[in-house]
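Shown here: the complex without one of its protein chains, the others still in place.
Now for subunit A:
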Amino acid sequence: MQSTAWYTSLVLILLLSAIFIFVLRRSRDSGDAAEVARRAYAPRSKLFALALAAGVIITVVTLLPWPHQLQAGAGIDRVVEATARQWSWSLSEDRAQVGERIEFKVSSEDVNHGFALYDPDMQLVTQIQAMPGYINRLQHTFEKPGEYRILCLEYCGLAHHAMTASFTVSPN
């Protein structure tokens, strides 16, 4: 998912940069302003329609299934309660098996924190906010065994960066 974001952005950034450079290289030439405007503005509404259509399609595709996946307890193999406080996590359980569907019930005893699950290669696999007075539910199926880390991803004060815990996923 991260690389999708990176390459999509990179391609679009390079494309837009190319357009700017193309125009810049002709900025010292002389041309008729009215003619330039007429030709440049003609495709604009088509582009707008195109971008709009792309937006609608991407929205539908990326929101189905709903990213917070909340099929009310359906198929949940294990529930883990994760409670944040400045500056530590307490987990009702700290291990699971590959293939199990886990529901983390995430909450906080003091300020806002962020519950982020990092895989053994320190890639962020999923996250949810930890908030006082609310329980945020996060569902995840582990695909790789190993030592996962939980990091705090919402700034919560002096030891924010040190607020970590580990979570072990064993092969089944």
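We adopt the following convention: contacts are C-beta pairs under 8 Å (C-beta built on N, C-alpha and C of every residue); 3 or more make two chains touch, one makes a residue touch a chain; residues count from 1.
In the analysis below, contacts and distances are computed from a predicted model.
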Choosing from "Pyruvate dehydrogenase E1 component subunit beta", "Cytochrome c oxidase subunit 1", "Sugar ABC transporter" or "ABC transmembrane type-1 domain-containing protein", the absent chain's UniProt record names it "Cytochrome c oxidase subunit 1"
One chain isn't shown here. Among A:I102, A:C156 or A:V169, which residue touches it? A:C156
List the subunit A residues touching the unshown chain? 1-6, 8-9, 12-13, 16-17, 19-20, 23-24, 26-31, 33, 36-37, 40-41, 44, 47-48, 51-52, 55, 58-59, 62-63, 66-68, 70, 86-87, 110-112, 114, 116, 118, 122-129, 131-138, 151, 153-162
